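Complex shown without one protein chain; remaining protein chains in place.
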Amino acid sequence: MASIWEYANPKKFIATTDKLLPWVSALAVVALVSGLIWGFFFTPEDYKQGSTVKIIYLHVPAALMAINAWMMMLVASLVWIVRRHHVSALAARAAAPIGATMTVIALVTGAIWGQPMWGTWWEWDPRLTSFLILFLFYLGYMALWAAIENDDTAADLTSILCLVGSVFALLSRYAVNFWNQGLHQGASLSLDKEEHVNDVYYYPLLVCIAGFILLFVALVFLRTQTEIRARRTRALLARERLGQ
Amino acid sequence: MMPELGKYEIEVLSSYAVSIVIIVALVAISILRSRKARALLDDVEKRSGRNG
Amino acid sequence: MIALLTRDLRLAVRAGGGFGLGLAFFLIVVVLVPFGVGPQSALLAKIASGILWLGSLLACLLSLDRIFALDWEDGSLDLLATAPVPLEAAVSIKALAHWLTTGLPLVVAAPVFGMLLNLPGPGYGPVVLSLLLGTPALSVIGTFGAALTVGIKRGGLLLSLLVLPLYVPTLIFGAEVARRGADQMDYSTPMLLLAGISCGAIALLPFASAAVLRVNLR
């Protein structure tokens, strides 16, 4: 099978993603709609949390995607640094806004969900706070991309920022734990431990998560194509200016 | 058809509404930007004579 | 390399070098807090250690973009890159110079300003200790941020946006040490973690900063 690096060629990347995009987005829509409907309409109320437990179907997948998006950006940055493939740097740039939006969704739903339980809109709880910090990292990352004209330097600087940022995000995650005990409930979903939320809530949650992942992949394909096209337009215009 | 949401109805509905609005906005913006980039690229490629 | 350090220190002390800038800013922040929070000494005492930490953190942040900007403008950064000194060493020296001109004065001034905020008696030692351990990390991380934004015009705001999230762990542990010290609790664990972060930053970040500078010099 041809090595995956041949997708590093922008033209081939666009060709393949053009074929895949309709399928991935269709699947994403199906999974999202069915998961949300299943979770929203067909799950019983929780004895303690009442119907607010239904917010789980947005809060948990969004939180998961927020972290996975940053992981994906980290890997893409490493690929850019090691193999110098422009597509992976652009994919990292494309994924950042999606990750940031997911963090916003996780924060908003977390705050709304926590309001009746904790009595306040915003609770300086370690997990919610670490998402707030992650959001700041996303902002910084996107701002750095926007601030630099030369694409190659921008790709280099942002990937190094992503590496360093990941270490500090991890550090902040545990520093925040140390700084304030925490009202957040335990892991509502854990593949290894047994004490995750019981089955009736569990399966719709898995479908929702699949939906979010597919949505993320579809959006990354779309946005990376946009970045590649924008980059190619800039290159052509630069060449025109040079009067070739 | 509407499930019985109890006294937290506003919370559940508002969080669903907000999240769906945000996701739809994100998808819409991405699609718009993609179309704009496509159009810009075709225009520049046509102008530079040889088609990429 | 020592030559670079002495030159930077001499530059900082000379006219317009910005030696006192961080300190003055720190004083202003400490003086403004009671205006904002109200003069009740009981309240001030409770938040004094946090304010001292926040003030010194912002003072460090303020003087970061001077680290490379001056050398970038007059071309000495290019010359330094071709000098026999490895860039990693030059970057660490720059961070050290920043710490000596900004970090250290903050540590010395903190107890004095602590009185303004009537910091409780036992709090003085831990505040100074935590600042002493924490400010080197602030300088090294700040140098990384300064290297990132050296090529960008008016990159000061971007520099703060990039550096502040990186300051979070140091701020949390530093302020924790100061707070526990003020309440006479045992503060050894946060202090060790604070020192750990500083050592890690001092050891590893210069490589990232040098790599970033090489990219910017292209």
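As written, the chain order gives the labels A, B and C, with residue 1 at the start of each chain.
By definition in this document, a residue touches a chain if its C-beta (ideal position, glycine included) is under 8 Å from a C-beta of that chain, and two chains touch if they have at least 3 such contacts.
FYI, contacts and distances are computed from a predicted model.
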Missing subunit (named according to UniProt) among the choices "NADH-quinone oxidoreductase subunit N", "Cation:proton antiporter", "Oxidase" or "Heme ABC exporter ATP-binding protein CcmA"
"Heme ABC exporter ATP-binding protein CcmA"
Of the candidates C:Ala3, C:Val108 or C:Leu192, the residue in contact with the absent chain is C:Ala3
Of the residues listed, C:Leu21, C:Ala45, C:Leu58 or C:Ala83, which one is in contact with the missing chain?
C:Ala83
Residues of chain C touching the missing chain are 2-4, 7, 10-11, 14-17, 71, 73-76, 78-85, 217-218
Footprint of the hidden chain on chain A, which residues?
8-11, 84-86, 149-152, 228, 231-232, 234-236, 238-239, 242, 244
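Convention: only the chains that are shown with their structure count from here on.
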Between chain A and chain C, tell me the centre distance in angstrom, where each centre is the average of that chain's C-alpha atoms.
32
How many angstrom lie between the CA centroids of chain B and chain C, rounded to a whole number?
42
Under the definition above, what is the set of chain A residues touching chain B in their complex?
36, 40-41, 45, 49-52, 54-55, 58-59, 62, 97-98, 101, 104-105, 108-109, 112-113, 115-116, 215, 219, 222-223, 225-226, 229-230, 232-233, 236-237, 239-240
Note which residues of chain C are touching chain A in the complex, please.
144, 148-149, 151-152, 155, 158, 161-162, 164-166, 168-169, 172-173, 176, 190, 193, 197, 205, 208, 211-212, 215-216, 218
For the chain B and chain A complex, residues of the former touching the latter:
1, 3-9, 11-12, 14-16, 18-19, 22-23, 26-27, 30-31, 33-34, 37-38, 40-41, 44-45, 47-48, 52
